[in-house]
Structures are given as C-alpha cells and as structure tokens.
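After the structure tokens below, expect a handful of questions from me.
Missing here is one protein chain; the remaining ones are kept as they sit in the complex.
On to subunit A.
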C-alpha cells in the first residue's frame, strides 16, 4: 500500500517553476530515493509532502491525509529532517529530545533512541558544541521521536566525512528494519545505490526516470564499459560496428567501449581474429553515476 501519493504536483517561485508536474508513490516499508542535481526541485517536492509549502497544483496524500489541510495529523505520521535547519545553540541534546517528545501524543522513549543513535554520551552537550555528524544524528532522532510511520530525510549526509556517512547509512537501514518507511533526498549516487529500493530521478522539476537503482543503470545506454590497451594500432578495425557498442573512444593508446555483455564477447573475438592482444583489459559495470548523467543529460 502506498503511504505517500504525489500526483501532478506543481510549485513555482515567482515565474520560475521549481516542481513541474511530479507524480510518484512511496510504498509502505521501502526506502524511496529522490535523486537529482542541485536546484532540480527535490527539496521543494518533499517540503510540499511535509506540509511546509503549499503546491500550486496537484494532490498529495500521506496515509490518506492532505499535508496542508490535515497538517496536525500528517506531522504525527511523518517525521522530518530538514535541510539546513538548526536548534537553539544552548539547548542540550537531552533537552531537545525531551522537548520534541512532548510534541507528540505517542512519543518514543528518547533514552534508548539516543543510545541507538550513539548520542548517549552527549546528552548534556549543547547543540552548538556538537559535530556535524552528531547534529545529523540528533536530527534523525528528532525525526523518529514521534514514532512516525514515515521519515523524510533531506540531504542527510551532506557535509559528513565518509566514515560518518557510512555510519548514517547503517542507521537508515536500521530504521527501515524497524518498519518505518524512508523517503530519502540525496545527490549522492553511491548513497542511493546502496540504500534505496527505488529511486526517482528529478531534473528541472520533472521526473526523468523512476526505477530500482539497478534498473536505472541497465536502462542507461552503454552500461558495460570495456577498456584495454591494444598491442597494435586498431586503425583498420571498425569497432563502431560491434553489436550494441554505444560509444568508442581512444585516448593515449587506450580504447574505451561502452556497450553490453554482448559487446564484450564481440570485442574479444574481433581482436583475436586480428592477432591483437588486449593489455590491461578491464570490464566494468556502469555505476548509478553514469546512469544519472545519462538520464539528466537526455532530458536537457
């Protein structure tokens, strides 16, 4: 069952459309990613879902409720971590957790929650004295403190070091295991590939693609990349006529071919026929990065 339904949502700032007809549904229990370049409309979309902005057109339902008209109800179902928000600088972790717990009819016990998020040692530390990673973990705790059915995490790991980022990912998987649906906004491909069950790629206010991460990669042209240094020049050999070779480049004596599994076999056969050895032959799968660039360029 879909816990979030977004249908034909539009939102413009002045005359500039930020979100231009976006529709998708998030199923209960999944980690759903919204991926896109800066300024693509990701944050505006989730802010409409959180009820912080009123869409110009379209319908949004969170567990059947309208985020604007039933704001109170939606805020009890949906926990949010906002991009670039802070807390009172002199508020301690303990006070923040206790305060936000008082906002909800059925709050989680904040002590085990703080332990689970690795904030147990920091309860008496003021917000201003926390590190970036600790602040983010506190915001995750605040998003979870109302025992929500769905959490929206907007650019959660931006500004974190790789270690803290990985810890945060483990945490998000943990949150999902506890039965909470996660809507994740990110511009990190690796994050989306690692965490998300499905990803909506948003570009210029529209959905460019919606699929599983591996589906998106497969969909991108030239998802298999073959590269090698030939033992002799390839001048006379028509590599471009290889089956499904999307692109062929040669640079500093090294050849790179984008294609499919079929292309790999064809290249090897072709080279063997010409008695050319492929030195340092590498075959790699394209990443979500490649797929993303491909998708966002296609709609440009």
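Keep in mind that, in the parts below, a contact is a pair of C-beta atoms (placed from the backbone, for glycine too) under 8 Å apart; a residue touches a chain by one contact, two chains touch by 3 or more; residues count from 1.
The rule is simple: contacts and distances are computed from a predicted model.
Q: Suppose you had to identify the omitted chain by its UniProt name; would it be "Transport permease protein", "TIGR02588 family protein", "Molybdopterin synthase catalytic subunit" or "TIGR02587 family membrane protein"?
A: In UniProt, the chain that is not shown appears as "Transport permease protein".
Q: Of the listed residues A:34, A:63, A:87 or A:196, which contacts the missing chain in the full complex?
A: Going through A:34, A:63, A:87 or A:196 one by one, A:87 is the residue touching the chain not shown.
Q: Give the residue, chosen from A:50, A:155, A:203 or A:294, that touches the chain omitted from the document.
A: A:50
Q: Across the whole complex, list the residues on subunit A that are touched by the chain not included here.
A: 50-52, 72, 75-76, 80, 82, 84-88, 90-91, 95, 98-100, 102-106, 142, 146
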